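Only a single protein chain was left out; the remaining protein chains are all shown in position.
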Amino acid sequence: MSDVIWGLATSHVPSIGAAMDRGMTDQPVWAPLFEGYQPARDWLAQNIPDVAILVYNDHANGVDPDIVPTFAIGAAERYRVADEGFGRRAVPDVVGDPDLSFHLLHNLVDEGFDLTIFQELDVDHGFTVPLSVWTPDPGDAWPCPVIPIMVNVIRYPQPTAARCYELGKALGRAIASYQGARTVGILGTGGMSHQLAGSRAGFINVDFDLMFLESIEKDPEKLASLSREELIRQAGSEGIELIMWLVMRGALSEQVANVHTAYHVPASNTAAGLALFDNRVAQTD
Amino acid sequence: MSDVIWGLATSHVPSIGAAMDRGMTDQPVWAPLFEGYQPARDWLAQNIPDVAILVYNDHANGVDPDIVPTFAIGAAERYRVADEGFGRRAVPDVVGDPDLSFHLLHNLVDEGFDLTIFQELDVDHGFTVPLSVWTPDPGDAWPCPVIPIMVNVIRYPQPTAARCYELGKALGRAIASYQGARTVGILGTGGMSHQLAGSRAGFINVDFDLMFLESIEKDPEKLASLSREELIRQAGSEGIELIMWLVMRGALSEQVANVHTAYHVPASNTAAGLALFDNRVAQTD
Amino acid sequence: MTSQSRVELPGTYVFDGPTSRRGHSMNKLFMSLIDEGLRTEFLADESAYCARFGLSEEQTTAVLQRDWQAMLDLGGSIFYVYKLAMLDGLSMQYLGGVFTGMSEDDFKAAMLAGGRTDV
Partner (left out) sequence: MTSQSRVELPGTYVFDGPTSRRGHSMNKLFMSLIDEGLRTEFLADESAYCARFGLSEEQTTAVLQRDWQAMLDLGGSIFYVYKLAMLDGLSMQYLGGVFTGMSEDDFKAAMLAGGRTDV
């Protein structure tokens, strides 16, 4: 029996990582964002799990453009930080947990999720920025081993929001049946509203984002019913990556306790959001 | 509306291709196998579809060992014949149909199948041998465009037989909703009983194979209920690839007409089987 | 074949099957730029590099002229196109300006003011 102790939803905008790497977090354009993170960081530093699972997407750095898995899982001992074209971020490589990876794979395949396995994988900002949001100063190593779960959010047709939520639920069951870890943290990354290309570039939808931040805690089913088209319309062509939050949420219990929520516009071209949930809550029916 | 007009199940043993490529099909060890194929080949030559879908697995030739998709679909214009380590087979490259590939992908993802797309792919004997079984003398080109659907049958945990059958049914629905082709053929490949490694190498299970040949027509549900363990026990560690026949079968109607069945031991280390079904049969309830 | 058609939303690119097919060679070129050696080769002879990756004439022109809008129209994905922009030292906010007909500074200012909420 392993327990998911917390779930963290966070944007993974590359410039958040760049601001940290360049010591710019005190500057006026960045300070409000990082101040918003602080309570979550403090709480997370007190609640380090044995292992974490991080749901993210690759941005054409770790995986060739001719291969696009709908869902994939890493099963490596170690994930190297990718060179995205300007050198590797000066953050630690990621230690994996292949034993748990194979356990999850086995259980998820048995439940009818058709995952692709990566036995080697470089992880890009979609992965390392959320780790930095969680742990700004990792030193030589991140707080615990981390397993990547990759979702296709770039190439239409993405998995539906409903399918992501179902994957999360199956993930929760698979974690619960694992004997090798006591405590597990799970991160869902991406979003919030943003659009990078086209004449609608720069699009931000605060109302939608606030609704999403509220519903991810209290009414994830409602978010799971959003169509691709609706997500692109409401959250922008890149905002659709919010479907990854639903994988995280699906792995948590029906009732969770909100530890901290933060929202800030902009991180570069994106609305940045963070929501942290404590999963150790007595469930009522 | 596109119609699946036939389904062909066939082994894909490399030596069947090699026997053809080297003009050995008249030799005593090979003649019975190829005589068994003839009625199916004659019928197929009279029933060329607009496009075909071929369910197969790669044998460490087209895809890196560090990436293992449970299910994948090709979306290329052209699939090159792979060099498996002894030069390319002297058979034509495969012309694809990306328009249909993307249609299938979209529909299957919407139905909750988490396929990986390959936009470039070399196809190995798992693909070209079934094409040769269908069409011994293709000349410059195979009879029609062909789309690969790839299944992980080599790496445990394979998708369950039930999941393969469900994928086939969803594939049938996706084909039916396509406007761009009139007629479609579908091939399920692999098997029958065989085991390549371990002290049980050379294992053949005739009773199981004959049951499978009968049930694939009349009671595919029964085959879909077989567990991985049962398949490996009964059909050998490589015989589990028979799950790919269920993808083909799922795409056909409940009632089909058997055109021809053939069974021969051995093709190299494998029990070779063939079953051809006409799908243009009035369905009764 | 309706199910393949892209989401029709004005001013929005959806990187769907047909688009990715059209842009495949160009996106592969962009992705190659994550490799330092290949970046050097690209910069040494950009048109030879485009030919090596099999870009169409239009795509080659778009790349050589840094016509960012044309790259998108010819099947580029923004995540791949961005790799060329980075090589040129340009930011996503610069590109945002190009796509919306603003200067980079105006685009940045619009984002700092809360983003473009009315589009």
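To keep things simple, chains are lettered A, B and C as they appear, and every chain counts its residues starting from 1.
Note that contacts are C-beta pairs under 8 Å (C-beta built on N, C-alpha and C of every residue); 3 or more make two chains touch, one makes a residue touch a chain.
Remember, predicted model here, so these are calculated numbers, not experimental data.
Peer 1: Touched by the hidden chain, which of the shown chains?
Peer 2: Counting the whole assembly, the omitted chain is in touch with A, B.
Peer 1: Per the definition of touch given earlier, which of A:47, A:119, A:199 or A:255 contacts the omitted chain?
Peer 2: A:119
Peer 1: Which listed residue, B:12, B:59 or B:106, touches the chain dropped from view?
Peer 2: Going through B:12, B:59 or B:106 one by one, B:59 is the residue touching the chain not shown.
Peer 1: Please pick, from A:56, A:178, A:208 or A:263, the residue that touches the omitted chain in the full complex.
Peer 2: A:178
Peer 1: Provide the residue numbers of chain A that touch the chain removed from this figure.
Peer 2: Those residues of chain A that touch the unshown chain are 75, 77, 98-99, 101-103, 105-107, 110, 119, 177-180.
Peer 1: By the contact criterion defined above, which parts of chain B meet the unshown chain? Give residue numbers in ascending order.
Peer 2: So the residues of chain B touching the unseen chain are 15, 29, 59-61, 64-66, 82-86, 154-157, 193, 195-206, 228-229, 232-233, 236-238, 265-266, 268-269, 271.
Here, only the chains that are shown with their structure count from here on.
Peer 1: Based on the touch definition given at the start, go ahead and assign the chain network to line, ring, star, complete or other.
Peer 2: complete
Peer 1: Whose Cα centre is nearest the centre of all Cα atoms in view?
Peer 2: A
Peer 1: Counting only C-beta pairs in contact, which pair of chains has the most of them?
Peer 2: A-C
Peer 1: Taking the mean of the CA coordinates per chain, how far is chain A from chain B in Å?
Peer 2: Those two chain centres are 38 Å apart.
Peer 1: Provide the C-alpha centroid distance between chain B and chain C, rounded to the nearest whole angstrom.
Peer 2: 39
Peer 1: From the C-alpha centre of chain A to that of chain C, how far is it in Å?
Peer 2: A distance of 25 Å separates the two centres.
Peer 1: What residues in chain A touch two or more of the other chains?
Peer 2: 65-66, 155, 157
Peer 1: Return the residues of chain C touching two or more other chains; collapse runs of consecutive numbers into ranges.
Peer 2: 16-17, 20, 24
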